[in-house]
Every structure is written in structure tokens, then in C-alpha cells.
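Quick one: structure below, then a few questions.
All protein chains but one are shown in place.
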Amino acid sequence: MPRFLIALLLAWSCLAQGAEVSESSLDARVSHITEQLRCLVCQNESIAESQADLAKDLRRQVREMLTAGKSEKEVRDYMVERYGDFVLYDPPLQTSTLLLWLSPAVLAILALGVFARTLVRRRKAPAATPDAAALAKARALLADPKDEK
Amino acid sequence: MKLKALIPLIVFVALAILLGWSLRHDPRLIPSPLINKPAPEFALPVLHQPDTQMTLADMRGKVWLLNVWASWCVSCRDEHPVLLEFSKRQLIPIIGLDYKDKRDDALAWLNQFGDPYTNSIMDTAGRVGIDFGVYGVPETFLIDKQGRIRYKFTGPLNADSLEHVLLPHIKELQGA
Partner (left out) sequence: MIPELGHFALILALAIALALGVLPLWGAARGDAALLGIARPAARLQFALVAGAFACLAWAFAENDFSVTYVAQHSNSHLPLIYRLTAVWGSHEGSLLLWGLMLTGWTAAVSFSRRLPEVFAARVLGVLGLVNAGFLTFLLFTSNPFIRLLPGAAEGNDLNPLLQDPGMVAHPPLLYMGYVGFSVAFAFAIAALLEGRFDAAWARQSRPWTLTAWLFLTLGITLGSGWAYYELGWGGWWFWDPVENASFIPWLLGTALIHSLAVTEKRGAFKGWTILLAIGAFSASLLGTFLVRSGVLTSVHAFAADPSRGVFILALLVAVIGSSLLLYAWRVPRLEGGGLFSDVSRETALLINNVLLAVVTATVLLGTLYPLLIDVLGTTKLSVGPPYFEVVFVPLMTPVVVVMVVAPFLRWKRHALPAIVRQLWLPFAASLVIGLAGAWGVGVFSVRGVLGLSLATWVFLASLQLLQQRLRGTPAASAVSRLADIPAAWWGMWLAHIGIGVFIVGVTFVKGLEQNADVAMKVGDSAQLAGYRFTLQGIDEISGPNYTAIQGRVQLWRGNQLVSMLTPQKRVYTANNMQMTEASIDAGLFRDVYVSLGDAPTPDAWVLRLYYKPFVRWIWAGCLLMALGGLCAALDSRYRKRNKSEAA
């Protein structure tokens, strides 16, 4: 336990040193935006990652727009105007993406509902057959295939 | 058979229908958001006379094609004879946009393979290409009399797609 803590502390101290040096904010903003834009030539690489010519041009474009004082939203809109929603890795919430953004939550609620119902039904069961647990155990002990039906 | 037990099967059938359908779609084709919108303004040097510029306004009142190409583009070579043949029919002005190219290379290319273009302009930095949403050369834009983009063909045209896909669109606009 103490050794583990020491290792953890060591790790953190070496990290803390690393964190002092921060990148220049323009670079950071350029990569923040271009990481969320999809390259159209090679597809499934972001504009930040891609080595394609077009990606280089678009990186330069983003840099110039930010230098000119444009906001991140303006840069994104600029890209969408030209290449469509396809360039956005982070699809905006709109009618065509409603299902995409809502379904994780809907699925989770649905699943928890089914789970709760299962528990409620299970809770009722023991009252009806008090020695069912013992029966089940005996059944498992016997492990006779016919018994399972 | 309980209905509940059928749920996985139903989900799978829906999935299979989606997958079957998607087999007929090409994932690399990205529809342009610029269709039926005014074409981006540009002012670019003419390839043969780099001292003069051509702008979008120069083409107002005409239905015309903007063909994006480059001497380094391999599939442009496949498209070129088709375009050359088409230009001889003189149905529509074709403006060539030489995209991210060197002037000497482009001139040599046109000398070697023939020049189908009514006029050629140079987009050396690729900025006009970005404005038009170009992502894969060659691309062909059909622009109407009011200067709106009405149709876009991505990839090399062949005789068949030219005749049966592009030409009907051209006829329709020229008739209007």
C-alpha cells in the first residue's frame, strides 16, 4: 500500500513538471478545431491528423481565420458551408441527428426500466413459492437435463 | 412463442434491411451543400494570359461548366478525351479551373493532350477550390445564367455519365 502511494506520488510529481510548459494558444486552438473536422480526401482522419494536401490547406485556412479574429463557430460554419455536415466529427444537434443524440439516454432509461421490472417480479416470486430456492439448488445439484424444462 | 422473444429477431431484420440498402450507396460520394446556391465569387488569372483576370461576373447570363482539373491528377487523364470530344459539340462553354498546379506543367499538359476549355484559370493556392468545396479532382460544376451552382459531378466523367447524367441537366437549364 505505501509503495503504491509512493509510486503514485512520483508519477504525479513528474507530470506536474511536464504540465508547466503550455503550448501557444493559437496552435492549441487550431488543433482543437481541426481535430473535430473530418478530412474529405482520405476520410476517417481528422484534418489535424491527415497528411493530405487538402488537409494542409484547410489547416492553413483555419489558422488564417483565427488570426483574423474569427470565432471557432465561424470557422466551423465556414467548413459546413463548403463541405456539408459531413466535415463535422461532432454532429450538431438538429433534426437529422435527434435519434443519434437522444437514443443513448433513451436506451439507458429503457434498459433500467426492464431491469427494475425484473427485480420487482423476482421480489414477488419468493412469497409464492417459499422453498423455490432450495428446489433450484437441488435441481442444480442433480443437473439432470430433463429437469430444466 | 412469446412476442418478447421475437424482439432480437425484429431488431436484426431492421438492421439487415439497412445494411442491404446501404450496399447501393457509395460512401465516398459527398453531396455538395452548394447546390442551388450562388457560386462563390472569384477573380483568378487566366492560364494563357496570366496578366488578365477572370471573375464569376464574366460568365453571367450563360449556362456553363466549371471543370476542376490538374496536371498531377491521374484520373483527369481518363476524363480528358471525353471532355475533348464533348467540347467539339460546342453545346456549352467549359471553363477549366487548374487546381493547385504549376503553370508550365498545366500548359504542357494541354499542349500534349489537347485543350477542351473555352477558357482556363489558375487556382495555384487552392483557395477557390476550398470555396467550391473541392475535395477530389476532377470535379465538374454546372452553373446557371444567374450564377447559381445547379449540379455537381464528382470524379472523372465518362461518355455515359456525360450523356445521361450531365447533359439532361444542361438541356433543362438552357431551355429555361
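Letters are used for the chains, namely A and B, taken in the order the chains are written, and counting of residues starts over at 1 for each.
Here is the rule we use: a contact is a pair of C-beta atoms (placed from the backbone, for glycine too) under 8 Å apart; a residue touches a chain by one contact, two chains touch by 3 or more.
All values derive from a computational prediction rather than experimental measurement.
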{"item": "Among the chains presented, those that the missing one touches", "value": "A, B"}
{"item": "Subunit B, residues in touch with the chain not shown (by the definition above)", "value": "1-2, 5-6, 8-9, 12-13, 15-16, 18-23, 25, 27-28, 30-31"}
{"item": "Subunit A residues that touch the omitted chain in the full complex", "value": "1, 4, 8, 11-12, 14-23, 27, 31, 36, 38, 42-46, 48-49, 51, 56, 84-91, 96-97, 99-100, 103-104, 107-108, 111-112, 114-115, 118-119, 122-123, 125-126, 132-133, 136-137, 139-145, 147-149"}
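As a convention for this text, only the chains that are shown with their structure count from here on.
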{"item": "Approximate Å spacing (C-alpha centroids) for the pair subunit A, subunit B", "value": "36"}
{"item": "Residue numbers on subunit B that touch subunit A, as the complex places them", "value": "27-28, 30-34, 100, 125-127, 129-136"}
{"item": "Complex interface listing, subunit A residues touching subunit B", "value": "40-41, 43, 53-54, 57-58, 61, 80-86"}
